[in-house]
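All protein chains but one are shown at their positions in the complex.
Showing subunit A:
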Amino acid sequence: MGLQYLISMNRQGKVRLAKWYQNYTHDEKYRINVDVHKLISSREHRQHSNFVELQDSKLVYKRYAGLFFIASIDLEDDELAYLSAIHLLVEVLDQHFENVCELDLVFNFYKVYECLDEIFLGGELQETSKEVILNRFDEIEALE
């Protein structure tokens, strides 16, 4: 159950965010990044659904401008729930960074990790209220 990993990468495959909820080795992480990019970038987004299987898991992904957000979930997990969760994450980032773009994630990658930990924990949803998450995000930002 839950997320195995959550990755954000651009169309060229540059990783902007990679959060792992299982204990992968460096090699496994590298392999996943490469395989995921190969698979996702081969799918023309108008003709394909947002779901595709990769080995023993299911990728749920969505492209926002030039950036893919990809979640790997178990085969029996709900695709739509995670697709909505990805959207929630993007909306939170969008409000926090005021019209988020790829560059925001590039320069603030460490903050994005902090934000992620307020939405997911251990690959499970922890909080889904945008207001609660954003308030918490501001609270963390204010800490020295």
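Keep in mind that, in the parts below, a contact is a pair of C-beta atoms (placed from the backbone, for glycine too) under 8 Å apart; a residue touches a chain by one contact, two chains touch by 3 or more; residues count from 1.
Note that contacts and distances are computed from a predicted model.
S.K.: Looking at UniProt, which of "Multifunctional methyltransferase subunit TRM112-like protein", "AP-2 complex subunit alpha", "COP9 signalosome complex subunit 1" or "DNA-directed RNA polymerase RpoA/D/Rpb3-type domain-containing protein" names the chain we cannot see?
M.R.: Answer from the UniProt record of the missing subunit chain: "AP-2 complex subunit alpha".
S.K.: Could you pull out which residues of subunit A are in touch with the chain that's been left out?
M.R.: 1-2, 13-21, 23, 25-27, 29-30, 33-34, 37, 43, 47-53, 78-81, 83-85, 87-88, 106-107, 109-111, 113-114, 117, 121-132, 136, 140-141, 143-144
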